[in-house]
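Here the complex is missing a single protein chain, while all its other protein chains stay put.
Up next is chain A:
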Amino acid sequence: MALLRAVMRHPSGRIGAAIIALFLILALMGAVGLTPHDPLKQFVVDRMKGPSGTYWFGTDLLGRDTFSRLMLGIGESFLIAFASVAIAATAGTLIGLFAAWWGHLWDGILMRIMDVLLAFPAILLALLIVAIQGPGVMTSITAIGIVYTPIFARVARAPALALKAREFVEAARTFGSTQRYILTRHLLLNLIAPLTVTITLALAWSLLTESGLSFLGLGSQPPAPSLGVMLAESKSMMTRSPWLMLFPGLTIMLAILGFNLLGDALRDILDPRTQERRA
């Protein structure tokens, strides 16, 4: 609650939170079917119409309503982003935590594996995974989840190493706290601040990667409305109907912007170093 209030006081936090809230509402309405039109229905007489009172953002080549399709597209992008970041954050944090806790050889092995994953550009690693599993929503989730796992491992490991050497952890060990208790209460709890920031920023990155994958035709498959696919389809009709490109493009940009702004605000609020600087 205190955090929420701090975010709302932060200028970019406020804008970011507002954008994300708006998109979440649109996605939820889309998910329960509250769209202005059926997103899959083809209004054949109204093909490639510009924005109007009936079709707010116009219609596409098959006469489908762009606004309704965008609502569903946002929902799908968010679902993939949230699920993949959940995977990356859980796996990465555990890896980083155990690497720091066990130390020595385990630390070396686990973190070198993370280095191996980091040596591939995100989209390329995702492409490889798509090639193995075949495109689809589940594949996008796994692929993007794996791609961002090493970042969480690094974010968790460094502070966990520092905490492990602190007196209170030493003390907890001497009076016989179990390993599990120390790991969850003393280490994990103290990692919440850096993890919150990284999770928010990772949501922005995974939206970027997801839309990139579907732009290449390797994300979710038509006829399901997907922001990347809508953009890719718009390319050939660009001069005749620029809005087909403009609206999905702006939608993706705004969604990413929302998470970036919120992530920046959270970093300002939660990072002790920036607090010192301001004080």
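The criterion applied here is as follows: a residue touches a chain if its C-beta (ideal position, glycine included) is under 8 Å from a C-beta of that chain, and two chains touch if they have at least 3 such contacts; residues count from 1.
Throughout what follows, contacts and distances are computed from a predicted model.
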item	value
Protein that the absent chain corresponds to, by UniProt name, given "Sulfite reductase", "NADH-quinone oxidoreductase subunit K", "Sarcosine oxidase subunit gamma" or "Glutathione ABC transporter permease GsiC"	"Glutathione ABC transporter permease GsiC"
Among A:9, A:185 or A:235, the residue in touch with the chain that has been omitted	A:235
Residue in contact with the excluded chain [from A:140, A:206 or A:260]	A:260
Chain A residues touching the omitted chain (full complex)	12, 112-113, 115-117, 119-121, 123-124, 127-129, 131-132, 134, 204, 208, 211-212, 215-216, 228, 231-232, 234-235, 238-239, 242, 245, 249, 252-253, 256-257, 260-261, 264, 277
